[in-house]
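My questions will all concern the structure given below.
Of the protein chains in this complex, all but one are displayed in their positions.
Right after this comes chain A.
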């Protein structure tokens, strides 16, 4: 019997381990990649890379990717965009910083025409990769603060800026005659609101008397409600997700706290009303996008198509993704008209020209030459105020 020496055990294990890892990496990586100048031949296929959190606590945001995918399924079935077929390639970013960087690297290996990144943390991670792709059009569903910090000229925000939206809430509350305001915010996406709201409230003749962190994992909302009560606030700005808004409204109702609260547009969703139940009544919500049950043809088309392709994503996030598709389509059409072949450069130029126009479900795209971190153009007047009345959203005139 041959008994191997201890050193041989180590060698064998080392060889096995290294071989296994290298084989997995090499085999799985066999996909090839090629770089080009970003141009697409007429009548060709445009690859849109989408980095979205499909797993993990932020997986709900993948509804935006669903919206994008559904939009281009519809477009391709109708013959494509200006003769081009748009192919979507979705890669999971887990909603993490590292996941964002790795998913975008994967997408880039497929030589996409443009990249869309969903979730703030993932976008922050992705920027380190995208910074080395100065011509790559980037469409981001991320906090405006993260897009601004990324300092990417080619990045376009697909949603509202949370800070601008909190300013819109301050406008609404002060116009209602309230002057002592409290902010409840999720630090993972609205930290900038906490940093900026005091000064803005001051400009509006009001005072931010309390600023309360509320992470998405919260389960006891009473301390926040009692803090609001003890601060003497007569108006509340809510920069938290739907579960947080629902929990806070219920706790406020139980505690008999009756002060106006204004939530951001991620809550302009029937799902939030379902979560909060009767406690949702009276809640104000700022919105840039129309209501999901809006009767306009654009929103009806969104609902019908989503029901056909992604019925689980008929939501605010789904609409944001859907509208991103409309913006990309409009950019391609405009760029394809102006040049012989579609390039990143003329596509980006076309996106810049979309500012002020009515595209998709939006009456007016807020991108400007100077600011395209968000669709609101950092203008609080672009927001519409809604209120929940009898279980439905009603526009406040």
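Methods note: a residue touches a chain if its C-beta (ideal position, glycine included) is under 8 Å from a C-beta of that chain, and two chains touch if they have at least 3 such contacts; residues count from 1.
The working rule: contacts and distances are computed from a predicted model.
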Given the options "Hydrogenase iron-sulfur subunit", "GH3 auxin-responsive promoter family protein", "ABC transporter permease" or "4Fe-4S dicluster domain-containing protein", say which is the protein name UniProt records for the missing chain. "ABC transporter permease"
Kindly state which of the options A:125, A:235 or A:260 is in contact with the chain not pictured. A:125
Could you tell which one of A:68, A:81, A:97 or A:261 touches the chain left off the display? A:97
Looking at A:242, A:323 or A:344, which residue reaches the missing chain? A:242
Tell me which residue among A:113, A:189, A:289 or A:367 touches the hidden chain in the full complex. A:189
Against the chain that's been left off, what residues of chain A make contact? List them. 1-5, 7-18, 20-22, 24-26, 28-29, 31-33, 54-57, 59-60, 62-63, 89-94, 96-98, 101-103, 105-106, 108-109, 120-121, 124-125, 127-129, 131-132, 143, 145-146, 149, 187-189, 191-192, 195, 212-215, 217-220, 222-224, 226-227, 242-243, 246-247, 250, 253-256, 271, 274-275, 277, 312, 315
